[in-house]
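The complex is shown incomplete by one protein chain, all other protein chains being positioned as in the whole.
So, chain A:
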Amino acid sequence: MREIADRALDTAVRGGAAYADVRVVRRAEESVTVRTGRVESIASEESEGVGVRVFAYGAWGFAATHGYDADAVDAAAAEAVRQAKAAAPALRHRVTLAERPRAQGTYATPVKEDPFALPLEAKVADLLAADAALAGPGVVATVSTYGAQREWKTFAATDGSLTEQVFTHVGAGVEAHAVHGNEHQRRSYPEARGGRWGQAGYEFVRELDLAGNAARCAEEAVALLSAPPCPDGPATVVIDPSQLYLQIHESCGHATELDRVFGAEASYAGTSFLTADLLGSGFRYGSDLVTLVADATVPGGPGSFGWDDEGVAAQRTTLVENGVLTGFLTSRDTAPRIGGPSGGTVRAESWNRLPLVRMTNVNLVPVPGMSLPDIVADTDDGLYLDTNRSWSIDDRRWNFQFGTEIAYEIKGGRLGRILKNPVYSGVTPEFWRSCDAVADESSYVMYGNPNCAKGLPPQCVQVGHGCSGARFRGVRMGR
């Protein structure tokens, strides 16, 4: 790997690059999908290649090639320089790179039970058992999924940086579907669309206990068909981590990406309601209880690593402290524009994608004092919202709407009947300022989003969101 990396860097420098970095990557993935008791697909995928990023003629260029063929690697390095040279005449501002120490070392996901070493039959059997537990009267379809990804990545740069990292991610989930006439309801655990992901071995899947949670999903999916609709109007809501994580992702994580703030994603992923000059101004993002951190050092966090894809070491950066904006997610070429070093949050999906500013693990810090059940007990009249069903947010990360699979009525501090089709909407800072309770560590859980898409060509990376649940006042329910 090192020889390939060195070759790419040498070719780039000979071509005129002032700086270059290269990622030599091999990826392996496997997935199993069971639909309604039948193994629908078992898939296994491998890919490997080299991505070369250069800074030449004052501009960035990137090129990637599959495989490790020496001539192809040379061609990719030369192509990256050509890309930069072609872009240079259309530059209007000078790019400055934040300094960083030379990156050296290794990192590997702590894995207790290697998912790729486990016999396929065992994983299929686990999933079939979970799916069987979803079956029940009124359930018309079930979906159970398992996936694992491993990536071996060598990063090298012209400043002598060299790191070797091995990442292992696993995820799993179950969902039950019920239909009556024109109505469709779904309950999932831990969530739909591929389940919950973590950076771990197969022990993560075992700890989810899919089969043990399946029957409840099935019963609730069917019960939702005849449940009363969730009422419209302002309400006090207690949001379970299974929904709150996506609220953090969409309205905090993306909003604090500094490349979006500067317009780099305006035509696709969008911009941000935040501006760089709000940093240090005391801008109130949320209530005093809201502290958000971007933490790539969390063991097992889906977005954890040793070094980012610019060779910047993993860090814990406070984005919002006691409600006040204190930081952004940054790269080496955006951080200087707000006068700081890179926060180490630049990542690429794989060898064939340009590294971009991405979330790592953006977490809502728990607040000692009240557990999540305590918050429910402290709520006289409200709604408990559980498990994301739908999401939408505008290009500035300002105006959002989320739907959850289920709501539980809260009356007199107790959870009551279930309500269907809950939807809430709001404006990001108003919503977070209405937070009047954040649960303590006892319900803290790290959710992973394996499909966080950004950039063109689109690319997805694994990001994490730890949270414990929280309460918000005066939330607008309904469409």
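Methods note: a contact is a pair of C-beta atoms (placed from the backbone, for glycine too) under 8 Å apart; a residue touches a chain by one contact, two chains touch by 3 or more; residues count from 1.
The rule is simple: contacts and distances are computed from a predicted model.
Colleague: From the names "PQQ-dependent methanol/ethanol family dehydrogenase", "Putative ABC transport system ATP-binding protein", "Peptidase U62" or "FtsX-like permease family protein", which one matches the UniProt record for the unseen chain?
Modeller: Options "PQQ-dependent methanol/ethanol family dehydrogenase", "Putative ABC transport system ATP-binding protein", "Peptidase U62" or "FtsX-like permease family protein" narrow down to "Peptidase U62" for the missing chain.
Colleague: Check the options A:A8, A:V22, A:A76 or A:V111 and report the residue that touches the missing chain.
Modeller: Checking each option in A:A8, A:V22, A:A76 or A:V111, the one touching the absent chain turns out to be A:A76.
Colleague: Can you tell me which of A:L162, A:V293, A:L354 or A:V367 touches the chain that was removed from the display?
Modeller: A:L354
Colleague: Given that one chain is not shown, which residue among A:D10, A:E203, A:D394 or A:E430 touches it?
Modeller: The one listed residue touching the chain not shown is A:D394.
Colleague: Which chain A residues would touch the chain omitted from the figure, given the whole complex?
Modeller: 31-33, 38-39, 41-49, 59-67, 72, 76, 79-80, 82-87, 89-93, 120-121, 124, 128, 140-141, 177, 179, 182-184, 262-268, 270, 352, 354, 389-395, 399, 401, 403, 421, 423, 425, 451, 456-458, 479
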